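Yeah, one chain of the complex is gone here, protein chain that is, but the others are all in their spots.
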Amino acid sequence: MKGMTIIVKNVTALLSGLVFLYGCYIVLHGHLTPGGGFAGGIIIAGSFILLVIANGIHYFRLNKEKEESSLFEGAGIFCFLLLAAGGLLLAVPVFFKNLLPVGTPGELFSAGIIPIYNIFIGVEVAAALLSIFLAFVIFKTED
Amino acid sequence: MITYLLCFILFLVGLYGVLTRKNLIKIIIGLSVMEYSLYLFLTLIGYIEGGAAPIIDPSKPASLVVDPLPQAFVLTAIVIGLATTALLLAIAIRLYKKYKTFDIDKINTLKG
Partner (left out) sequence: MDSLIPLFIIIPLGIAFLIPLTWRLIPGICRFLPSTGMLALVVIAFFLLFYVGEGVVTYKVGGWEPMDNIPIGIHLVADGLSMMMLIIVNIIGMMAGLFSIPYINKYTGENYYYSLFSLMVAGMNGVVMTGDLFNLFVFLEVSVIASYALVAFGTSKYELEASFKYQVLGGIASLFILFSLAMTYWYTGTLNIADVAQVIRSGSEGSTALFIQLFMVAGFGLKAAMIPFHAWLPDAHSSAPSPISAMLSGVLIKAIGVYAILRLFFTMFNITIEISYVITTIGVLSMVVGVLLAIGQWDMKRLLAYHSISQMGYVMTAAGIAMIIIAKGGETRVAALALAGGLFHMFNHAAFKSLLFLNAGAVEYSTGTRNLKELGGMADLMPITSITSMGASMSISGIPPFNGFFSKLIIIIAAVQGRFYLIALLAVIVSIITLASFMKVQRYVFLDKTRTQKLEDAREVPFLMCLPMIIMAILCLAMSLMLIPGIRDTFLLNAVNTLLSVIS
């Protein structure tokens, strides 16, 4: 599919960075405001998908993108599992234990290990959704 | 009471879509509408009259808060529904490549 008109291309180039930043904000403040890993990850994926849709599929080397994003997805979820199991080995032997110090509710650096979980989940969900989208697009162009 | 009835009507709309439509994509959309009606029902269960949103804000302590557990349940169920829909769409695309049509009357080869 060809890309869209030049107005759309320029505006998307400006806007997709802002959408990415908004997604990162939602991921990082997951323990204070609604959102967290899933919703933030989907918004981050949305910013990449916006670029692909606006610029057309011949603009990028899609196979390389797909392999990179699959790698991010696998690495993200594996680090999440390592963190969760880390509580099993290091501290009191309990799965998923909250290791880091819990501060006062309402601050950014509080709630122990939950923001780090949110970051990994955000990376993993964004990469997974981007992989799904790229798989559909690549499959369509293989006609 | 009327909201639960509306959830049930949405479920019936989705069920009508799954049962009577011949296009693969319309069956997938019907299944998604059924799932959304169930998420709505689940969130409505936790509603308490006059309750505030379940977010801790030290400056404005709220006395009555709606139940946050069904909301967490619904978030997980939405992600599961996303995975199911993505897998259904991938299979629908491959079916289109094999049969060159989305019509389920022509894809009906396994019998007996």
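Which chain is which? They are A and B, in the order written, and residues in each are numbered from 1.
Here, a contact is a pair of C-beta atoms (placed from the backbone, for glycine too) under 8 Å apart; a residue touches a chain by one contact, two chains touch by 3 or more.
Everything quoted here is computed from the prediction, not taken from an experiment.
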item: Interface with the unshown chain - residue positions in chain B; value: 18, 24, 27, 31, 34-35, 38, 41-42, 45, 69-70, 73, 76-77, 80, 83-84, 87-88, 91-92, 94-95, 98-99, 107-110, 112
item: Footprint left on chain A by the chain that the document does not show; value: 70-71, 74-75, 77-78, 81, 84-85, 88, 92-98
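What we mean here is this: only the chains that are shown with their structure count from here on.
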item: Centroid distance [mean C-alpha coordinates] between chain B and chain A, Å; value: 23
item: Chain B contact footprint on chain A (complex, rising order); value: 32-34, 38, 104-106, 132, 135-136, 139-140
item: Residues of chain B touching chain A in the complex; value: 53, 55-58, 75, 78-79, 86, 89-90, 93-94
